[in-house]
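One chain of protein is taken out of this complex; the other chains stay put.
After this line comes chain A, so read on.
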Amino acid sequence: MLKSVRLKKARTMFPKGTKRKSPEDEAPGPGPLSYSLQRQSLLDMSLIKLQLCHMLVEPDLCRSVLIANTVRQIQEEMSEDGTWQRMALALAQGAQGPQGPSGLAPPLTPSPERLVASELLCRSDLKPAPHRGEGGLEERAPGAPDSPDSPYLGPFSRWEGDEGEEGEEGDSEEADEADSEDSLSDPEEEVREHTVFGTFEIKPPLAESRGPSAENRGPSAESRGPSVEPARLCDIRAPSDAALEELFSDVDPSYYDLDTVLLQGPKMGPYDLLESLSHSPALSPAPTANCRSDINELDHIMEIIVGS
């Protein structure tokens, strides 16, 4: 059974060289900068957890409900202090601009793609239907703030299809099924446009140095860090538990570092935080060679699983 998935993306969350504005320029937040970062990382972590559920066995509903409630809480708090609105704004800007590395966005949001992942997944009536071109996502303006308290959608459509009396249950189930087949080919189109669903594209700004992921989703020029592998794996219907374990066995087990660093509190300024993260052996972006070998290993495992 899939166990602890470490935040591999944590390495990329605070990459070297990302320009950060000083706290004075930052819009007023509820507390020190580290709190907002912590909250954002918690949000991202939660969203990933909700996605990593498409295993062979039906996932734990209680766990999903608790994670979804946490996401909602964070979303509500972000709406209250205006962070949410700023993110949405940055998203809108980022979507029009080139899909490039961060540095353009306001603080707290190093990557527009990450905004997309967070924002979209917290939106209301976000169904897998868009994959089939029903245009649900495209029609909607990327402005979640207008409905910050709309019910969080996504994980629970999987538990529909109870007595079968509600039509939408059937649809979302179908959509779920179709999703699993289509997701391997569709998402790169969506990412190219402006949206992400099911893949949590948390694009690392060091994308270039990592090299392309060998397990291609078509001609997408974007590279994906290993963080995307788990989400995609979910859509493959029959990964063996052992293969998955192997896949994640090399994920960094130093989650305590993240805890320590992020909860350092106001003692650290923004640059300190960045420095400590980049110097921490566990969390610093791995040298290119390591990334490549990681990816090769993952590719190899993926091949085994897919049976190519």
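Everything that follows uses one rule, which is that contacts are C-beta pairs under 8 Å (C-beta built on N, C-alpha and C of every residue); 3 or more make two chains touch, one makes a residue touch a chain; residues count from 1.
Quick note on the criterion: contacts and distances are computed from a predicted model.
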Response to the item:
Matching the hidden chain's UniProt record against "DNA primase large subunit C-terminal domain-containing protein", "Transcription factor TGA9 isoform X1", "Serine/threonine-protein phosphatase 2A 55 kDa regulatory subunit B" or "CCT-beta" returns "Serine/threonine-protein phosphatase 2A 55 kDa regulatory subunit B"
Discussion item. Under the stated touch rule, tell me which residues of chain A contact the chain that is not displayed.
Written reply: 3-4, 6-7, 38-39, 42, 45, 49, 56-58, 60-63, 65-66, 68-70, 73-74, 151-153, 156-157, 159-162, 169, 173, 177, 237, 255-256, 258-259, 262-263
